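Read through the structure below, which is laid out as structure tokens, and then see the notes.
A single protein chain has been omitted from the complex, and every remaining protein chain is retained in its original position.
The block that comes next holds chain A.
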């Protein structure tokens, strides 16, 4: 079995010392890590090599942590984002998680254990989501619809009725989905869809 490379984590903070300290911490904990002083330079680097996890400050220069998250999602939908801030507010914490898909919202001074736990969880999630996205990438739009309904627990007949197709056609689509994604059964399909969502 091919040994998996350590997850790549990008750290974005306008405080160079803090960025470097976090990077060293992550390297000591078995990650690949790189720090950036601005969101722009980080986006450039991510375009060259996609990372699994980004730890970013919220308040920076012209592009803040939330704007960076929006740009990053377009570039890499499978990246896990962790926000950190010295100005925590309830409204920002809610936005960070619900609107910008952040995995955690950390208050400075950073709680080291919580940061490492969040990065571990984020890297694992990112790998799963990346793999799932790659598996469903070859599917056509119709096949994705079929996959979604099957993952929701519908039978072939119910899917056919829902999409105005014949049961036979749905069975064909299902076979193609299984073949393209390499899924071993319906349970695998449900898990795959959950990871890719």
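The working rule: a contact is a pair of C-beta atoms (placed from the backbone, for glycine too) under 8 Å apart; a residue touches a chain by one contact, two chains touch by 3 or more; residues count from 1.
Following the convention adopted for this analysis, contacts and distances are computed from a predicted model.
For the omitted chain of this complex, the UniProt record lists the protein as "Sensor histidine kinase", which is one of "Sensor histidine kinase", "DNA ligase-associated DEXH box helicase", "ABC-type quaternary amine transporter" or "Gluconate 2-dehydrogenase subunit 3 family protein". Residues 15, 17-18, 21-22, 24-25, 28, 86-89, 107-110, 112 are the ones on chain A that touch the missing chain.
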